[in-house]
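To start, the structure under review is shown below, and the notes come after it.
One chain of protein is taken out of this complex; the other chains stay put.
Entry: chain A
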């Protein structure tokens, strides 16, 4: 019985001729440039880029100045036109408020039942209304158009 269970066993041994040598030595990557060359290259490339950057920066600055000049030259005309339209709109707003609050007893235009908003300035001082007051009598579409102007363009 015990003899039938006998299996030929083979001892685990090194391969014939022994194991290969273990590669434990460092294998550094190939070096194309020395440290000093790399420093020199860095400085050289930076210098050339700075030179090119300066050329472009000057050109861009010149163009910006030119565009600014063109805008400044037409600004008075645009401002004059805007002022006239603004004053027209202020009058329209005031008339609209008078019309809207006509039936309210004791209401005075531009005041809260006769109490002024700005008490210390002379009565004829033009105080520019804030955005929401300026657009108070316009349609919500117009309000939205102006308030979110940047969304559209």
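Note that in this section contacts are C-beta pairs under 8 Å (C-beta built on N, C-alpha and C of every residue); 3 or more make two chains touch, one makes a residue touch a chain; residues count from 1.
By our rule, contacts and distances are computed from a predicted model.
Peer 1: UniProt protein name for the omitted subunit, picking from "Vacuolar fusion protein MON1 homolog", "Ribosome production factor 1-like", "NADH dehydrogenase [ubiquinone] 1 alpha subcomplex subunit 8" or "Rad17 cell cycle checkpoint protein-domain-containing protein"?
Peer 2: "NADH dehydrogenase [ubiquinone] 1 alpha subcomplex subunit 8"
Peer 1: Which listed residue, A:38, A:52, A:67 or A:147, touches the chain dropped from view?
Peer 2: A:67
Peer 1: One chain is left out of this view; which of A:13, A:104 or A:126 touches it in the full complex?
Peer 2: Result: among the candidates, A:126 touches the missing chain.
Peer 1: By the contact definition given up top, give the residues of chain A that touch the hidden chain.
Peer 2: 62-63, 65-77, 79-81, 83-88, 90-91, 93-94, 97, 108-111, 116-118, 123-127, 129, 133, 136
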